[in-house]
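Note that this complex is displayed minus one protein chain, with the remaining chains in position.
Our next item is subunit A:
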């Protein structure tokens, strides 16, 4: 017996097949199988499995259920917007479509349990039945009695049934006020670097050798592992950049063995792709097109430069004023916006913690008066404080470029915070020929 998985309740061939399908998750699967026990035995009423995104929770469960041919109902809580859908799904998977048709319109949990008991008395479970619920955190938003009832469903319906909950958050956040049946807790840890390498290397390209792909993955992980350990995202990145990696090969410039040259070729592209990990501002197709055009232009631009927002003229200045108010200490306003302010040296007059870069500390709240004062001094022409200016402020809040800090019912002195980045504001100020860097205290 070579495999890690071994259990008297299931055939060895099946378990070996399972093992091949779930690389690097044998330990967790073995644990799960031994907890589930032999199919005809009782299993623990509820099992709660948690782990980060893309740590193989659903995959392992899916493979186990499918390959071991266990009677199960796979339910995604995202799909089940109402409890009725959940009941229907469970009854259909265990007792066939006819059983679910007995459910009345908008059934209560009581009716579901009654119907289940009725069906069970006709076809009792020979094997443990499983309900696998993905994204279980959504159950917290459902009726308050649903989650506690599901956890002790075995007792309520008096059947050999186990409910498996999969979630990305910890069990402590689920527990209701008065407590409930405590499920078994199982943790799926993240894949380690070696495991990621092993898994990613499996989907190699048919026209290239496995070693080449493996070395490509090695390069990829070297760049991205420090910022992203999400298998799904890494897989996406690997697929996206592989063509670029192979370009010198198809052109015949380098041989497969010259990894160093290949690395030199791909590195800048990977560095660029780093800025857009997780963000997916553009589709993969657009990304590839962009790679093409940039090669011709020769300039490497980040993806963020492609986003731009069109704003009214005064809104732009309002935004600039808000940014200045957020990132400059209030005491420096005099120096920037008053014509004859006299000499003030940069250092001594500020408190100690103001010396650290304001951009690292994040935006600070400011009052409406200060915003308007800065606004009047940065805008070229004379502007009257009309309703249109004020409505533009509130529309900036709606656009989430500004955030209102104080409570909305406080009318006389509202406070705001500017929630945009330096890149964004420089792009905006360039459109109105305003050199924002000159007015920022951090860059003096």
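Here, contacts are C-beta pairs under 8 Å (C-beta built on N, C-alpha and C of every residue); 3 or more make two chains touch, one makes a residue touch a chain; residues count from 1.
Just so it is clear, contacts and distances are computed from a predicted model.
Enquirer: Could you check which of "Brix domain-containing protein", "Small ribosomal subunit protein uS5m", "Origin recognition complex subunit 4" or "[RNA-polymerase]-subunit kinase" matches the UniProt name for the chain that's left out?
Expert: UniProt protein name of the non-displayed chain: "Origin recognition complex subunit 4".
Enquirer: In the whole complex, not just what's shown, which of A:180, A:219 or A:367 touches the removed chain?
Expert: Once the missing chain is taken into account, the touching residue is A:180.
Enquirer: For the chain that's not shown, point to the residue among A:21, A:70, A:109 or A:219 touching it.
Expert: Residue touching the chain left out of view: A:109.
Enquirer: From the listed residues A:61, A:99, A:149 or A:220, report the one that touches the chain absent from this view.
Expert: Answer from the full complex: A:149 touches the omitted chain.
Enquirer: Which residue, A:11, A:210 or A:227, contacts the hidden chain when the whole complex is considered?
Expert: A:227
Enquirer: Spell out the interface residues on subunit A facing the chain that's missing from view.
Expert: So the residues of subunit A touching the missing chain come out as 6, 8, 31, 34-35, 37-38, 40-45, 50-52, 55, 108-111, 113-114, 143, 145, 148-149, 152, 154-156, 160, 169-172, 178-182, 184-187, 189-190, 226-230, 353, 356, 359-362.
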